[in-house]
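Some chains have been omitted; the remaining ones sit where they do in the full complex.
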Amino acid sequence: MQHFLTTESLSKDQLTNILDTAESFTNVDGGTVKKIPLLRGKTIVNLFFEASTRTRTTFELAAKRLSADVLNINISSSATVKGESLLDTLRNLEAMHVDMFIIRHQDSGAAEFLSRHISPHISVINAGDGRHAHPTQAMLDMYTIRKMKGSFDNLKVAIVGDLLHSRVARSQIHALKTLGAKEIRIIAPRTLLPARIESLGVKVFHKMEAGLKDVDVIVMLRLQKERMQGALLPSEHEYFNLFGLTQERVALADNDVIVMHPGPINRGVEISSEVADGPQSVILQQVSYSIAVRMAIMSMLAGHQP
Amino acid sequence: MQHFLTTESLSKDQLTNILDTAESFTNVDGGTVKKIPLLRGKTIVNLFFEASTRTRTTFELAAKRLSADVLNINISSSATVKGESLLDTLRNLEAMHVDMFIIRHQDSGAAEFLSRHISPHISVINAGDGRHAHPTQAMLDMYTIRKMKGSFDNLKVAIVGDLLHSRVARSQIHALKTLGAKEIRIIAPRTLLPARIESLGVKVFHKMEAGLKDVDVIVMLRLQKERMQGALLPSEHEYFNLFGLTQERVALADNDVIVMHPGPINRGVEISSEVADGPQSVILQQVSYSIAVRMAIMSMLAGHQP
């Protein structure tokens, strides 16, 4: 692998290899190993066109634990001030002999666009592009599921919420299918469903009660309030009544169900505090594992480099 | 010590231990030692809800000289964008397996709140919370006083200015009392005095001429213009006439008096340039010593960690 742009194009072996490598960066207590010199002398650029404390921070921590130098570039506030194009910004950073770009961008396809125009010795990691993909988030979710459930065989997974705007869900669905999950369910209001979602091989539900029955994993999506345009939803309160995850609804799932969320959570909108902080929640474990998973992807890309 | 939240709860031995440890990080020329590997592999998060170049920078320098990795998170500009609560932000950073939080927050009690909710292996340092405390500033002030005066016995110290809004003064008074200063005087207009200040064991003055007589240390407080609400003061000019530190007023103190200020100074408001830049001023030494003192506190907390 030179780049890591989407979970869609990867084989089961490749995905499993990432999970195994991440495992090797994890301590017995679930934390990540302390500083190792694997990427010493490498320069990694966090190129964020959208603000994201959590994702940026975990990439920065992952890079530093691999002993790389990290440059944080927040493009919205600096580079395009002088009217430079995305490609010119890229070419200039490339000329500085950096080794890896972590890119987050509001436009679908931005990471793939950069990867097509970049020198062969530089790697691109997609940290979220528009509504398209967020593959490192999906991989840390897969890591969390494997850690909690042992394997993907026989798993029933429900993904709940704003599928229309969710790059996370797209990447999860591809990864879950490739890794062999038995059944993937989508639970969403009709207004928040992308067209032809069934073609991805998922079952669509419009009621929590039916969709959550007997599932092993519930993946809640953040209600992307800032992205909602027009009258897709009546109100947050009504959304919670129809699609919010409550303890009563969790009880419909398998006894050992785990509850996941990419964060930041909207308490009382898509999930109740009782569930978010409850015994089935693995939301903070997801954050915790995110560093090892991102270390794994970074080091595997770097290993490919000349 | 797991946390460093206030000078109030600490014994004379504990405060002296911090000063002695800071001394060990200082060169013969008064600068701090160069990089040492004491905190290698540790991750320290500067979590600033209020901007402060000076405090943030000296903490960052202190952490880097101890070879720690530093994450700067300016919450006002990023994390709460998505509406996450303080506790959720904390939980997420905690899940990233960081080792220490340096927190500055506009609300009194914020650092203590976080320390009560945090995992036992993580330390919290209070870098200023509301009007409550700023204990690392107080400790660098104590360090400066001991360096200049040798000991606290027989010392008369005057703290001058906006006591009402000053977290620095509260922390200084507790530390000075514990370390055995002979007499602590407060000089302030009635409108800038907190209620029941005498209960802290200080003498209150409302005139510079009386309060400064024969003191060994003058601690000027910054006039927190941005915090002043309502008509607490007639004008900056009149404030300077009544409570500004001039060379004539310095002459009322002991011949060897030192003049301190936590910075940034308002020239011509609480202090004249002549005094700020004069021979009695140790204002820049305070900044200089701040790195060794912060290194001391960080390394002592880390030493407590498993």
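The chains carry the letters A and B, assigned in the order they are written, with residues numbered from 1 in each.
Please note the rule applied: a contact is a pair of C-beta atoms (placed from the backbone, for glycine too) under 8 Å apart; a residue touches a chain by one contact, two chains touch by 3 or more.
Quantities reported herein were computed from a predicted structural model and do not represent experimental measurements.
Colleague: How many subunits, all of the same sequence, make up the entire complex in this structure file, 2 of them being shown?
Modeller: Across the complete structure, the repeated chain appears 3 times.
Note that only the chains that are shown with their structure count from here on.
Colleague: Centre to centre, by mean C-alpha position, how many angstrom separate chain A and chain B?
Modeller: Using C-alpha averages as centres, the distance is 41 Å.
Colleague: What does chain A use to touch chain B in their complex?
Modeller: Within the complex, chain A contacts chain B at residues 31-32, 34-35, 51, 53-54, 57-58, 60-61, 64-65, 226, 263-267, 284-285, 287-288, 290-291.
Colleague: Which bits of chain B are touching chain A when the two form their complex?
Modeller: Counting only chain B, the residues touching chain A are 40-41, 43, 69, 71, 73, 78-79, 81-85, 88-89, 91-98.
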